[in-house]
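For this depiction, one protein chain was excluded, whereas all remaining protein chains were kept in their positions.
Each chain gets a letter, A and B, in the order it is written, and its residues are counted from 1.
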Amino acid sequence: MAKHSTNMRIKLPVCCLALEAVTILLFAIFVRYDSDTDASAWHDKLKTSNSSNADNEFYFRYASFQDVHTMIFIGFGFLMTFLKRYGFSSVAFNFLIAAFGLQWSTLIQGFFHGFHDGKIHIGIESMINADFCTGAVLISFGAVLGKTSPVQLIVMTLFEVTLFGINEYIILNVLNAKDAGGSMTIHTFGAYFGLTVSRILYRPDLDKSRQREGSVYHSDLFAMIGTIYLWMFWPSFNSAITAHGDDQHRTVLNTYYSLAACTLGTFALSALFNGEGKLDMVHIQNAALAGGVAVGTAAEMMLTPYGAMIAGILAGMISVLGYKLLSPVLDSKWKIQDTCGVHNLHGMPGVLGALVGVIVAAAATADIYGDGMEDVFPLLADGTRTANSQAVYQLLALLVALSFAIVGGIIVGFILRIPFLGSPPDSECFDDVVYWEVPGEEEHHQMMAVNTDDHEQQTQA
Amino acid sequence: MAKHSTNMRIKLPVCCLALEAVTILLFAIFVRYDSDTDASAWHDKLKTSNSSNADNEFYFRYASFQDVHTMIFIGFGFLMTFLKRYGFSSVAFNFLIAAFGLQWSTLIQGFFHGFHDGKIHIGIESMINADFCTGAVLISFGAVLGKTSPVQLIVMTLFEVTLFGINEYIILNVLNAKDAGGSMTIHTFGAYFGLTVSRILYRPDLDKSRQREGSVYHSDLFAMIGTIYLWMFWPSFNSAITAHGDDQHRTVLNTYYSLAACTLGTFALSALFNGEGKLDMVHIQNAALAGGVAVGTAAEMMLTPYGAMIAGILAGMISVLGYKLLSPVLDSKWKIQDTCGVHNLHGMPGVLGALVGVIVAAAATADIYGDGMEDVFPLLADGTRTANSQAVYQLLALLVALSFAIVGGIIVGFILRIPFLGSPPDSECFDDVVYWEVPGEEEHHQMMAVNTDDHEQQTQA
Partner (left out) sequence: MAKHSTNMRIKLPVCCLALEAVTILLFAIFVRYDSDTDASAWHDKLKTSNSSNADNEFYFRYASFQDVHTMIFIGFGFLMTFLKRYGFSSVAFNFLIAAFGLQWSTLIQGFFHGFHDGKIHIGIESMINADFCTGAVLISFGAVLGKTSPVQLIVMTLFEVTLFGINEYIILNVLNAKDAGGSMTIHTFGAYFGLTVSRILYRPDLDKSRQREGSVYHSDLFAMIGTIYLWMFWPSFNSAITAHGDDQHRTVLNTYYSLAACTLGTFALSALFNGEGKLDMVHIQNAALAGGVAVGTAAEMMLTPYGAMIAGILAGMISVLGYKLLSPVLDSKWKIQDTCGVHNLHGMPGVLGALVGVIVAAAATADIYGDGMEDVFPLLADGTRTANSQAVYQLLALLVALSFAIVGGIIVGFILRIPFLGSPPDSECFDDVVYWEVPGEEEHHQMMAVNTDDHEQQTQA
């Protein structure tokens, strides 16, 4: 692949501006304020339904939305800055694809969910869902990090968002499975989609760039900003679109304890599996988050706090084991080059989260949920389903997510192999210099001066 | 200018303590809790007006306030850490002038807005407005960054906050223009004020410090923390003081889509205008935010989502063009040394935002707004004004903001030229060492040891 093909002068502007133009056009045709956002409609609602401004959906969800927003842009963005020479691309391509993804997913999810009278109606809930959808894309980004051009990433976003919308529709609206925090729709789908794409884009000569596929001291600290934000706000992520009242409250609480237990499990196994009895930052940065993924389906259910903690500690331990034992095998045997280890953070914990959902759904009884059943399992509340049949549908949903991820990943992977898209050569992966004007390091120049002096003093002496 | 004049031992303590003493005294005389904050008054209100604690203004605005607070202290503070040797000053002088500015603006805005019975009554809304006012000062700080002493900055804050209060009063209360997100009162005013001050403080020999007027790899990552927080929380900024219900909700939504579109436009033009087809961090850090400025006036109006996106993408593109084409001319021809490029991020997008406000105000109809007209355009709702006359007042407001900025900037610029204020010499701009105890870099010392060994091995060999 010729080096000049990574020049972004024409292809990136054309790609961004064309897609943005189409998006704006589709918004102009289809997208309208919903009844909580429109001046006239909301004031009609105030009059006719005896409600007050405090009932506006905004106040139930905006704080959670901003936490989710922070996870998407700071959390994912900085988590990926761990690479020593790929910090610009990590945080800024994350920014670019999330900014495009949230617009595109407003349209895609809108056609499937908020479409009536020929229009898509949007408000705080659709904004949260749009951010959620970009989360799946960013997970996939983690698998291909350092090996893809921004044009490839935008094309991937375009297709992945579309597939996400269809997959989500089938899981939530056809199968009527529950998945508020997206163990299946976001984490399982995003991870296996990204891993499949990475497999299709396999680079046999990636060793030429391996010296940059690691961290330096301060890049690990930047990455911890991402980790801690993801960890702290995961309760908001899982609860952002659950029902008002006890549901949001309980989802937050379960996620909080799951993550806390996960953190202990992560530190324990990180120390245990390093020969030298030292901790590894990669585990802390990633595995400690698996507890959020592991309760993404079940946190809104009556999981119990200790149930959440068991799910969390299992997820943390599985995730560390994955980094230690599975990632090298995926790379060498399966030809899956997973830069961030999304299989360990989102893939396996996502599947675990789906299975926890199966078990907790099967255990649902009218006694436990009372009148709250309607919010969590409406089809159990109205007698359409038994707990066991709900559990079967939950399991089916996992299979649907995996299928969409793998089949979709194969198709999109081949699309991304089009040479025109500006992929970096094998010897220039994980390097900001390919796509960025990169400033020098000040220390560098200072140092040369210092050392020259140093040398001269010695030779004189 | 003699070097010893930058010594802060006496002048900074005197300045800080004297102003703080005056501020506390004025607070003691004039400032009181408002009826939602005072123990006795709120409980009286609970009894007499059939309200509940949930109706306290606090719950409608506190989450937004904290987002605004984060933009002011983290957003502005870290955005300016892009300079390689000015990180301490960027984040800490930002901290100092915002901490003083919010107290002083409580008094100034209080005299104009919350003054009754001889007292200023404060609560969450006045706190948001105080933070807003400091935003304007921090924008001006961006123009003079690296070229001013902390004492100069505090003096600038003292005067700029005062002028801000008068300007805002004329725009919002005399002209009855709308400007919830401050395209005019905050961005246009803050930017042109700062640019004018920078012109008055023109340094012909700034080339002596140009080698420090750039970034290093990790300083650009610190700056991205600022960028991303500003970008994420801008919806909270624009909506923080809009009316309850649909207004806050709609303002958030419009700003969200404006910024997303702006980001695509920014990446597109950054790649297009760099000769090498590479992206430039300066554009991503700054121009991607212009979409928030561009809907600062109109986001609370029925702008429509696609209208917001058009405003956003225009702002992003104008801003990149400004960095590429206009900033060098401002510097060389107009003698305006604009360290952070606030003309591109706040100046031109602020004017654009005002003009978008003019257009959307002119398009207001009773059909579109329904009973929500009263919240957005009260003078249209009660028939005092037509949409077109409101548009004219919006335009007048822009002219007022520009006039206050330029005239005020000239006056304050000359005040800041008083030598006593401790301005750094031309050869020591953009350097923390002037005002800070600066630690060395560890690598530096390690390196010397390593290189000495290295050298010895070579000479022995």
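Keep in mind that, in the parts below, a residue touches a chain if its C-beta (ideal position, glycine included) is under 8 Å from a C-beta of that chain, and two chains touch if they have at least 3 such contacts.
What you are looking at is a predicted structure, and each value in this text was computed from that prediction instead of being measured.
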Of A:Ala28, A:Ile310, A:Ile359 or A:Ala387, the residue touching the omitted chain is A:Ile310
Among A:Thr81, A:Ser183 or A:Gln248, residue touching the chain not depicted: A:Gln248
Considering the whole complex, not just the chains shown, which residues of subunit B touch the missing one? 7-10, 12-13, 16-17, 19-20, 23-25, 27-28, 31-33, 36-44, 46-47, 53-54, 56-59, 62-63, 66, 69-70, 73-74, 77-78, 81, 87-88, 91-92, 95-96, 99-100, 102-103, 106, 122-124, 127, 150, 218, 222, 225, 435-443, 446-447, 450-451, 454-455, 458
Those residues of subunit A that touch the unshown chain are 54-55, 59-60, 63-64, 67, 84-85, 214-218, 220-221, 224-225, 228-229, 231-233, 236, 244-250, 252-253, 256-257, 259-261, 263-265, 267-269, 271-272, 274, 276-281, 284, 288, 302, 304-306, 309-310, 313, 367-373, 375-376, 441, 443-444, 447-448, 451-452, 455-456, 459
